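So the structure is just underneath, and the comments pick up after that.
For this depiction, one protein chain was excluded, whereas all remaining protein chains were kept in their positions.
Let's turn to chain A:
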Amino acid sequence: MSTAFADAPVVPEEIQSFTVTLIIRRFNPEVDDEPHWEDFDVQMYPTDRVLDALHKIKWEQDGSLSFRRSCAHGICGSDAMRINGRNRLACKTLIKDLDITKPVYVEAIKGLPLEKDLIVDMEPFFESFRAVQPFLVSNTAPVGGKERIQTVAQRERFDDTTKCILCAACTSSCPVFWTDGQYFGPAAIVNAHRFIFDSRDENAAVRLDILNDREGVWRCRTTFNCSEACPRGIQVTQAIAEVKQAILRGKA
């Protein structure tokens, strides 16, 4: 008889779970006139994120809770929401990093029309995005072959703004955007910056002209809300400042 089986089985250390109260701003356009706050208690582990708590509520407590999510790993940019008064991605916010002795407040991002619960109408946001022509424009054939070659330094110039995932956390944290829905908003300017400073692109002048609008970059008042909200760590305010400089100097 082998003694291996006689050894005491290794009991994995039990992982502590804890109860968290989530207070969610609910709105059902078919029933409610005004949004209202509703609270839910969920049992969570330290590895769980706010998105897991929302899933738990939707799957086990109230199936009518509506929110957007797709990849759940901070890349698709679907689940930006206002958690404890700050815009974050629900899939990148660990519950244990919040103050769990108090309830966690979750609501939809501000400044865009509320459709249901945590879902807002993103159309005004994407309209601004489309308006800055967020695609490479070049009217000349690439030199010597198929590729448009760029040096490391040229690529580095706009590297920060390539990280945008269009989650709208920045635009919906901007106090100018809250009251002036016509303002392009940080996200559109970030995506314009990505092409304005791209050495392969030839349409910088057109984009600078679009952003030199009365609802363009000049509405920015450098409150840094956008840089703080960005889940990708883009220096949004700096990008906007660089676009302002480029407009004033008339070149990228």
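Definition applied: a residue touches a chain if its C-beta (ideal position, glycine included) is under 8 Å from a C-beta of that chain, and two chains touch if they have at least 3 such contacts; residues count from 1.
Please note the rule applied: contacts and distances are computed from a predicted model.
Missing chain, UniProt protein name: "Succinate dehydrogenase hydrophobic membrane anchor subunit", from among "mRNA 3-end processing factor", "CoA protein activase", "FeS-binding protein" or "Succinate dehydrogenase hydrophobic membrane anchor subunit". When you scan A:21, A:84, A:162 or A:212 for touch with the missing chain, the hit is A:212.
Among A:21, A:133 or A:162, only A:133 touches the chain that is left out of the view. Panel shows chain A; residues 127, 130-131, 133, 175-176, 178-180, 210, 212-216, 218-219, 221, 244, 247-248 of it touch the chain omitted from the view.
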